[in-house]
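Take this structure, written in structure tokens, and hold onto it; I'll ask about it next.
Every protein chain but one is kept in place in this view of the complex.
Think of it as A and B in the order they're written, each chain with its own count starting at 1.
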């Protein structure tokens, strides 16, 4: 995965800024609440959702257990259909492969469909270094690219922007990249979409190379599937002469039939639609229809190490629907940028530390960027137990160096909790101490201050329950 | 390249070394307890309802009234040029004066961009999701044809081409053919996560549900 952004603070520090930005809070609240309710309604239409979800998880799990077999099968099928297959062990290799493929066409421009895999590897930046301009064509990606911004959501990378901000970005930046925004454009979403249509059409019509990801790769047939809304995907997949698709190795599904599960789970979970406006499928190359050259780049980039972890492995079931982001109360307040990765929200909190490790401040803090409320697990269409993986990753973080104080404090507590006598002694000491001082704010840094900055400490009662209980049956008096 | 192939497959095998697996993989069964469909009756009505719900305009016609209907649909948009794929029944074409119908076999994307409308059939339609699927078969053409013009008229033969559900549609389709699944005109949810119709694909989608002679 591409490196941690330079100077990226830990999650709590980055989130602090976000919680103090009222516009951002409003934008995120509005957008996530809108989609949350609609998703719930779309899912409620299917009375077999639980069975679909179970099948989705089971298909993915079985695929992962036989990933080597299915990848080889997919490779053979793509090649048989006239495509070329490349294997990339890491981001650098994937970028090199794509750059060389574009160079071989003699082109210096590519049009791109939104793809998490290419964002993960930082493909646009790598192409730019080679003198190749990548045009993002998804509306939200365009907003991010024109605004020189970072994505903050998997499905809607510009979710942190409201319509007025988007209008301003289009007005200020479209001209530098091509056709400018129409004069007098308002912030009506229809007019903004129209501006994007005009701006990009010229690029689609002249593009010779398209770059995409894929939602699914069917092993038995070598078929790739891209699920989208706007039609920019169809443009990139069908108009250019050369198509390059960068696909994570976990995207493989065994059979064409398996799509019957995922094409029901994905649209309802992500955009809350019965079906998304457009789904494209293609197998290798077809005479007289679409690109004449097709290259599939299979990307590992840390996925095999996730596969090796039996608890973490379920992360690879993810179909990037973003339902977990939309219900997450932490994401709603912290915003996507605080996660310091192209994968924000609950899935980011488990995926990023597994792809990048927990060496940096932000990566070590991500497993803690959750209250473990479980809303993400409830909505996940492939039943990834995100809280379970978070706790598992927390164990990895605490096993590292640097958690000395916390570790010894909790070890001491565990030592006391092991024995009722020690526990009672500790309880008495705590009660006596806090009652004597009766603090409402604790000035010292650490957990105490973090608590009392916004909340009072509970008053500690004179008598614990157990002391009362022992007194209750032995002393005199009435009930 | 070959090195990375071996390396990745090797890493996968190492990662799975401790995992029990039965070979061949399909020997490990998947519980498919979900429904094959959620409806069996009233499919055409359901299709019409769901298409309209995503802002496709839905019409009913017999083969006989089809040319007139299409002429009206084109006329209402002031369309002058209509592109049609090979294999489209000649009898569907309107004969209105001032309208030029072009066979779209060799048109470039830029030429297609100058066309007002495209008329096609489809391979299958899915009632539960309001989806029409094109697979490049006769009367459907290359994928580009139904993408670049701003107005798409798609004719669905009812009841034969209508299935209830996604699983049923997949069974009818050949994965080796390039497919486009279309549910309403192009749309985006990218601004404040609210749906707006009309971005890069055709902004207007007319679906004609073709009633068999004698009605159904």
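We adopt the following convention: a residue touches a chain if its C-beta (ideal position, glycine included) is under 8 Å from a C-beta of that chain, and two chains touch if they have at least 3 such contacts.
Please note the rule applied: contacts and distances are computed from a predicted model.
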Chain not present in the shown complex, as UniProt names it (candidates "(Fe-S)-binding protein", "Carbon monoxide dehydrogenase medium chain", "Thioredoxin reductase" or "ABC-2 type transport system permease protein"): "(Fe-S)-binding protein"
Interface partners of the hidden chain - shown chains only, full complex considered: A
Contacting the left-out chain in the complete assembly, out of A:144, A:319 or A:334: A:334
Absent chain, residues of chain A that touch it: 11-12, 15-16, 19-20, 25, 329-330, 333-334, 365, 367-375, 377-378, 391, 393-398, 406-407, 410-411, 413-414, 416-420, 423, 427, 430-431, 447, 450-451, 453-458, 460-461, 463-466, 468-479
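The working rule: only the chains that are shown with their structure count from here on.
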Length of the line joining the C-alpha centres of chain A and chain B, rounded to whole Å: 30
Residues of chain A that touch chain B when the two form their complex: 27, 30-32, 34-35, 46-48, 51-52, 54-55, 58-59, 62-63, 65-72, 81, 86-89, 93, 97, 137-140, 143, 155-156, 158-159, 162-163, 166, 189-190, 192-194, 196-197, 200-201, 204-205, 218, 221, 223, 229-232, 234-235, 237-239, 249, 254, 256-257, 259-261, 263-264, 267, 271, 273-283, 286, 288-290, 298, 300, 304-305, 307-308, 310, 326
List of chain B residues in touch with chain A within their complex: 1, 4-5, 7-9, 11-16, 18-19, 21, 23-26, 28, 30-35, 38, 50, 54, 109-110, 113, 126, 128-131, 136, 142-144, 147, 166-167, 170-171, 175-196, 198-202
